[in-house]
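Every protein chain of the complex appears in place save one, which is left out.
Chain naming follows the written order as A and B, and within any one chain the residues start at number 1.
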Amino acid sequence: MDTTPFIQVKNLVYCYPDGTKALDGIDLNIGLGEMLALIGQNGSGKTTLSKCLNGLFKPTNGDVLVEGLNSRNTSIVQMVKRVGYVFQNPDHQLFNSNCWDEIAYGPRNIQLSEVEVKERVEEAAEVVGLPKEYYSEHPFFLSKGLRQRVAIASILALRPRVIIVDEPTTGQDSYQSLEIMNFLRELNEKHGHTIAIITHDMPIVARFARRVIAMGLGRILADGTPQMVFSQPDVLAKTYLETPQITQLAHRAQKWGFSQGVLTVDEMVSEFKQVFPTHA
Amino acid sequence: MAIIQFKDFSWTYLNQPKPAINKINLTIQEGQFIGIIGPNGAGKTTLAYSINGLIPGQYHGVKEGEVVVFDKEVEDYPRGDLQQKIGMVFSDPEAQFTAMTVEDELVFGMENIGLSIPEIRERLEWVLELTDLGPLLNKPPYELSGGQKQRVALGAVLAMTPEVMVLDEPTSMLDPISRTRVFKVLEKTKQEKNNTVIVIEHSLEKLVPMADRLIMLYDGQVLLDDEPRAFFNNMPLLMEKGIQSPGVIAFFHQLIQGGYEHGLLPLTVDEAAERLDLIFKRALETVKS
Partner (left out) sequence: MNKTLLGYVPKESPINAIHPFVKLFFLLIVSLFPLFIQAPEWNGILFVAILLLMAYSRINMGIMRIYVPVAISMGTIILISYTILGGIHPDYAILFNVLGRPIYWERVRDALVVYIRILPMIATMVFFLSTSRERDVIVAMRSIKAPFVVTYVFAMALRSAGMVLEDFHIVRQAEQARGFDTTGKSLVYKIRKYVMYMIPLFALSLRRSEEFTNALIARGYAFTGEAAKVKRADYVLTHYQFRNLDKLLTTAILLLFVTLLVFRYILGFMGLESSLIHLLYQ
């Protein structure tokens, strides 16, 4: 069985046209079925890295290999069929006057037959839970949550194995955030997509990500499970993030035996029950 | 003294089947620091815009009832007057940056209300110190981070010394550290000026310790209105309506439910840590005895 990771990044360096170095030597492997979070300060290179992964940006130095294909000599069309990227603002990526055409845009670009296009659109719309009555609606007038779903569906229609979503929960309330994250989790667990989210939202990372990659100044500062990454306060400081309140509390209560891997309230409660002194 | 009063106020946007705000009665006292929370679509922004006259001034719709600010109905204020009393900060740092440099932005509002150059200079210095923006004075917006832009927005509004500050999700587009810095500015303002502040937010951890009063809006109506500790005693309702409580509060709520603790809910990590220490010390003594 081939165990080469689906995405391999080798010593990736990326410089903008005006010379600023956005990525300074990234080494990374991403496998299929992963659910990961990319965290870091604005300008740390998270978005640049994502765009290198899906072929929008070509490396200045180093290599990005997706399913064995080197992004330097692979057309963008071939790359985006494997790695999808959903932009932060749905308004940047809605080009058509109705949702159906919007989701069909991708498949049509890659020259699929109309029959196949129809199949893919309906499949994607169903997966994101877009009701049929919205098919002929203009995306501009939908709520932000729905627009985001249409944007995700239009990427799904290309059937990429890896989907990178840029800040899915920014500006959403907790209910909407959970909804979108549960949906992304389902894509990962039920449909087998690798999901990578770029985010600042610590509680979401704590709850949903199985792997966290922390970036700063164009480099990877930490790469591991949420517990591992969050227990390094200096890493968090460099990524302009803060330990979740509950983790801070667990840290303060260390002396009572609380473990330091606590990330959610539920974990804290079960920790409490374990360490709470009772009659022997 | 009641400075803002909503009397049976309803607002329905044009062509919308349902009212965004449905017969609200609310009174806001001078000097209070108020947090307004609720899911998207609950009517928070509509409420905020109704205070400073953007509704009905800029938006089409049907108004019922009254909105009285400083003893005068919002619609009775001549153009530009109400905005001097009510300062507003919006959620998008990019869209509310109206000038070409930080200094121009901070000064823009002051020029609009006709202040003289010495007055402007004085207030500019004060605001720079408050928001810690000194080194950025000549920078254009495209060289600033979102957090920096929001601090500029805050400074620009504070410089007009409004009697009431309304902030509509000022940190929703910011990373956590920028969020902390924005709230630090708010704290400093609260200490120095003690004016009335109304903050709409989703992220409650920073807001809750600072607020005198929390109001929950849902579907255009006020469902809860209380001081923070009492507010969070309504956990089941909050969870049902999708409000994410701060971690330590949710944790202690569960402790109280489980009988391990009773009393008021802690609002900060410090408080929670102290309480945990007490709980464990007590428990150890009980075991020993």
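Just a few scattered comments:
Operating definition for what follows: a contact is a pair of C-beta atoms (placed from the backbone, for glycine too) under 8 Å apart; a residue touches a chain by one contact, two chains touch by 3 or more.
These numbers come from a predicted model, not from an experiment.
For the chain missing from the display, the contacting residue among B:21, B:34 or B:54 is B:54, taking the whole complex into account. Checked against the hidden chain, the listed residues A:15, A:28 or A:56 yield one contact partner: A:56. The chain not shown here is touched by just one of A:26, A:39 or A:158, and that residue is A:158.
Of the options A:84, A:168, A:216 or A:244, the residue whose C-beta touches the omitted chain is A:84. In the full complex, chain A contacts the hidden chain through residues 51, 54, 56, 75-77, 80-81, 84-85, 87, 89, 91-97, 105-106, 109-110, 140, 154-155, 158. The chain not shown here touches chain B at positions 49, 52-54, 57-58, 78-81, 83-84, 87-90, 92, 94-101, 103-104, 107-117, 120-121, 124, 140-142, 156-157, 160.
Basically, only the chains that are shown with their structure count from here on.
Rounded to whole angstrom units, the spacing between the C-alpha centres of chain A and chain B is 30. Listed in rising order, the residues of chain B touching chain A in the complex are 38-41, 91, 145-146, 169, 172-178, 180, 202, 205, 242-244, 246-248, 250-251, 254-255, 258, 260, 269, 272-273, 276-277, 280, 283-284, 287. Those residues of chain A lying in contact with chain B across their complex are 41-43, 143-145, 170-176, 178, 200, 202-203, 240-242, 244-246, 248-249, 252-253, 256, 265, 268-269, 272, 276-280.
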